[in-house]
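Only one structure is covered here, and it is reproduced in the block below.
For this view, one protein chain was removed and the others were kept in their places.
All chains are identified by letter, namely A and B, in their written order; residue positions are counted from 1 within each chain.
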Amino acid sequence: MHDMETKLRKAAKDLLESGKVETVVGFQNGSLPLRTRPHFVRDASVADTLVWNRFCTNNLAAYLPRLFEKPASVRGQWSPPKIAVAAKGCDARSIIGLIKEHQVPRGSVVIIAMPCQGMVDPRKADAAAGEAVTDCHAGADGAFEVTTVSGRTRTLQRDQVVAEACLGCLHPAPAIADVKVEGPSQAPAAERFARAREFEAMAPAQRWELFLKEIAKCIRCYACRQACPNCYCKSCFIEQSKPNWAGAGDDPSDLLLFHIGRMFHQAGRCVECDACVRACPMHIDLRLFTQKLVKDVEELFGYVPGASLDDMPPLCAFQSDDSESFITHP
Amino acid sequence: MADTHTTKQTVAGTESAPAWEPRIVAFLCNWCSYAGADLAGVSRLQYPANVRVIRVPCSGRVNPMYIVKALQLGVDGVLVSGCHPGDCHYISGNLVARRKFVMLKSFLEYLGLEPGRVQFSWVSASEGGRFADLITKVSDDIRKLGPAKQIKKELT
Partner (left out) sequence: MALGVISKEHLGKLIAAVSRTGRFLGPVDKGDGVCLTQVSAGDMLALDYVNFILPPKRMFFPRSEVIATHGSDGMTATPLPEGRVVLFGIRPCDVLSLVYLDKVFLDEKYADPYYRSRRDNAVIISLACRQPAPTCFCTSIKGSPAGKAGADILAVDIGDVLLLESVTATGEAFMAEYGKLLDKPSAEQVSSRQAQVAAADAKMARVSIDQATAKLRARFDAAAWDELTARCLGCGVCTFLCPTCHCFGLYDEQVGGQNRRVRAQDACAFPAFTLEASGHNPRTRQGMRMRHRMMHKFCYTAESFGEIFCVGCGRCIRSCPANLDIRETLTEVSK
């Protein structure tokens, strides 16, 4: 891990010094235990502020549409900036999606591929340790040694500490790479849609009740939307006034409309990075619902979002023999 | 979505209280299903009067949010009907719609929306009989489900 950090810094320095990119998007140390924060390096002399460890959770692709947006002050021709991103498997999949949707110009983005062993979820670590964890590092056999606020040290198992998204990850290593940083990568998960299958097995009324219970926690801060790399719309449907899709209050029906609308908009695009889940201050289990969309596009159209630059996004394409199972025949 | 055409049918035996009648919104493609509805009318075919038709240029024009929004505004069911695959006036509008709707229906029902609230079909301009049968079936399905409450916004 430390080795990868050194390589990443060197790669960033080279890219900046050679003028190949103007900005390297990566991580720096955060202000809280078990946290890092997105970091924008524009000068080779500070490339050493980049860090790489098991806390680099944010999906950095979320910043790209904004960084590649043509500034309002520029009139006429504009050439986009050159930007490098230290990308984990999920970040790279999001970037591929954004390239396909023309939000990121392929020629202007440099993907520094960072193989991933799964990132630590601080909330999970705190819950498993029973109190706030102040330090956490990988120990032997994939386990983690943690120190808690009261000074105790404990050993926690990988699945007690590593984020749920990472435990179910099929693509821990980036699918495309412009600069490769060698390093260890976890084995792809074997069972993927376990939670969706379990949920599908429940009765509809029970599912609806659980869905309502989760959504009722929403305070409409829109952190899920803002943290999502796919949510780059200039004006979100929920904030439009013509037409006015939903009320601004916390009427359950309006909360439903927002979440159904936002999640369904991820159909065929969601890479299950869990940025929305991590961002939610109310711990809404959005993953349980978005997983269904990922499962459906894979089962119905054989499509894995962000796996390749070549295939068409599934909802922009069609086949003559697509499923007709949902059609009502009188 | 004020109900200006409330059906005044009554259930036998309870003459004072009007029976609940489902209200269904149908998004019909201008080039086929809408013409199919016309043909059913011209042919004087009988079908339940529970459907309010919204004419759209193509089933591909139907934003999934229209369907969810209609349920929020209090309709009991939504039907989207377009041209049969291969017959789209715009070549592929209904084929793209087909992918969108298979995902939507599956997602809504996964969340726990009552199966049958949202339905999709294909009716061509020459299929007046199929249209009448379709509306009969959809009305029956939704009547069995009862009033839709799951997404409906209640102001009181």
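Quick note on the criterion: a contact is a pair of C-beta atoms (placed from the backbone, for glycine too) under 8 Å apart; a residue touches a chain by one contact, two chains touch by 3 or more.
What you are looking at is a predicted structure, and each value in this text was computed from that prediction instead of being measured.
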Which of A:Glu145, A:Glu239 or A:Asp322 contacts the chain that the document leaves out: A:Glu239
Omitted-chain contact residue, chosen from A:Ala128, A:Ala143 or A:Ala223: A:Ala223
Residue of A:Ala72, A:Ala140 or A:Ala203 in touch with the missing chain, whole complex considered: A:Ala72
For chain A, the residues touching the chain missing from this view: 30-33, 35-40, 58, 62-63, 72, 132, 134, 149, 217, 219-223, 225-227, 235, 239, 247-251, 275, 278-279, 281-283
Residues of chain B (touch criterion as defined above) contacting the omitted chain: 1-3, 73-74, 153-156
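Note that in this section only the chains that are shown with their structure count from here on.
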Distance from the mean Cα position of chain B to that of chain A, given in whole angstrom: 37
For the chain B and chain A complex, residues of the former touching the latter: 64-65, 68-69, 72, 79, 85-86, 92, 95-96, 98-115, 119-122, 130, 133-134, 136-138, 150-154
In the complex with chain B, residue positions of chain A that touch it: 196, 199-200, 204-211, 237, 245-247, 251, 253-254, 256-257, 260-261, 263-264, 267-268, 289, 292-293, 296-297, 300-301, 314-318, 320, 322-330
